[in-house]
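Of the protein chains in this complex, all but one are displayed in their positions.
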Amino acid sequence: MENDEIIAQVNCLKHVYPDQTAVDLCGLNFTVHRGQRVAVLGANGSGKSTLIFHLLGLLSPVDGQVSVFGVNPAKQFREIRHRVGVLLQNVDDQIIGPTVWDDVTFTPRALGWPRERVDACAGAILERMEISHLKDRIPHYLSGGEKRKVALAGALVTEPELLIMDEPFTGLDPRSRSELVRLMNHVHSEYGVTYIISTHEIDFVPHIADWVYVLGGQHGITLSGTPQEVFSQPEALRAVSVDLPALAELFEVLQKRGWDVAVPLTVDQAVVELEKSRPGAESLSSKAAPPTSPPTPRAES
Amino acid sequence: MDVQFVDELAANGRTPLHAALPWVKISASAALLAASIAASTPVAAGAAAVAVVVFASASLGQLRYTVTMALYPVFFASIFALGSVQRSPLFALTIVVKAFSAGLVASTLITTTPFVDIFAGVSRAMPAIVSDALFMGYRSFFILINELQNLLRAVRLRGGAGRGLAQQLRTYGQVLGVVILHSADMTERMYRVMIVRGYSQRIESAREWPPPRTFDYLLIAYAGAVLALILTLK
Partner (left out) sequence: MSHLHIPDGVLPLPWIAAGIGLTALFVYLALAALKRHDRARVVSRIATLSAVMLLAMSLPIPLLGYHVNLTVLAGILAGPAEGFIAAFVTNLILGLMAHGGITVVGLNTLVTGLEVSLGWLIWRSLRRALRRPFAAAAVSTVIVLLISTTAMLGIVAGTQINPDLALHRHDHSEHADHSEHADNADHADDTDHVGSLKAFAAVVYATGAVGWAIEALVVGSVTEFIAKSRPDMLSPSPDREA
């Protein structure tokens, strides 16, 4: 699904907030190709939200370049708004409409779409998100998971090419998190949506990302690569206060104790590695392990 | 004034008045409100009050709460009535009864009709900025009240608001200060969302409603008849 077309690019971004807090995102360049699923990792205050807000044109850089669909979002976001969907950290703030239906139809109505098109698209997305029954509900009576789905439906109703998500798992219970991962991957495979997601949920990253950027605060973007490549550098990650996924951490300890195993990122991979290591493994390792769903995350990050 | 409770009653209640169409309830309430205010004699005011109580009774078990809500304007009306009570106790009583009737109409409407539907009707007569602030302000209230309740709980768990009224009021002020700081952050987040979601025109409710049923017609006819009667009596 991924191709060479560059959708978003950030080069040596520098930003200074009114309280003089400076965020420096130099180091490696940030590039997102069409069809890619990109995760942005980093400790609190490392600049993840700053990066997201620059991509959305909500902030103007002091220095450096930001480009989304070939335009500077700080100046021309209106031109690309219909191509970009957004899911922000606090969905309570994101839901503007007085009812679920009003909220999901908010952006297409703002874009001036004809009523028939608005109704058709909103009806379809509510159905795909399995929230048609919530259509007339008032947002403050929805559960956290339902609100997240409503917000996602509102982001996807215009069929955006790029979906930007800032900490979308915050405040969700484990089941709702897994459900959101399923929805995100469904959206990616069905619509080919490119997405950029900032998150602390390291355990989910192998399930939701093809490419990972790690922000290291004052060091800017310090690491990038596939999840496998990035999580095979535990020391570099720890240097910027980013944990390994639980499985990777476990297998790193096993490696240190002399086990001959590669570091897995998913339960499937872990099963294969463990099968290989136990006595009589050769006959068993050929049996494929059944696929597993995303993990239930560890304690709140 | 428990806004949360009122909102819950309106959103989740299952009474005949809840089932009535919002525009019917708003129209009927407007007529009954006009009747309550137009009543200028004790007899007319009394008749309007009875008619409003009959209307409010359709909210069944909620009546007790709506009557309690209507007592708040009665308190204020009593203060106003003090200005006339020496010269004419009947006039003072009329003022109080009118305030009760009008308050009961409002409390019945707001506890049986979700705010979305009331605001959708009311806001059309307003400039877009004001109507949008009305919708978003009401929603923001429900976000902030959760924060306030959490903070007040934290104060209690940490030993209470202090000794003496002055200290308690200062603690209360500090709690409100925290909520206001959070509200400032919320303003910024709300602004960002509005920009990225393409806010440019009026926030509206696009809810569609079925055609009126017998109860809706009865409600309109009742309110119209009450208004006509009071205009005759006044």
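When the chains are written out, they are named A and B in that same order, and each has its own residue count from 1.
To be clear about the criterion, a residue touches a chain if its C-beta (ideal position, glycine included) is under 8 Å from a C-beta of that chain, and two chains touch if they have at least 3 such contacts.
Small disclaimer: the values here were computed from a predicted structure and weren't measured.
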| item | value |
| --- | --- |
| Chains still shown that are in contact with the chain withheld from the display | B |
| Touching the absent chain when the full complex is considered, from B:99, B:120 or B:220 | B:99 |
| Contact partner of the left-out chain, one of B:58, B:77 or B:116 | B:77 |
| Candidate in contact with the missing chain, chosen from B:195, B:218 or B:233 | B:195 |
| Positions on chain B contacted by the hidden chain, ascending | 1-3, 6, 33, 36-37, 39-42, 69-70, 72-74, 76-77, 79-80, 82-88, 90-92, 94-95, 98-99, 101-104, 106-107, 109-110, 115, 118, 122, 127, 129-130, 132-141, 143-145, 148, 165-166, 168-174, 176-181, 183-184, 186-188, 190-191, 194-195, 199 |
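Following the convention adopted for this analysis, only the chains that are shown with their structure count from here on.
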| item | value |
| --- | --- |
| Partner chain B, residues of chain A touching it in the complex | 53, 56-58, 77-78, 81, 84, 86, 88, 90, 92-99, 101-102, 105-107, 109-111, 136, 138-141, 154 |
| Chain B - residues contacting chain A, complex | 7, 11-12, 114-116, 119-120, 135-136, 139, 142-143, 186, 189-190, 192-201, 203-207 |
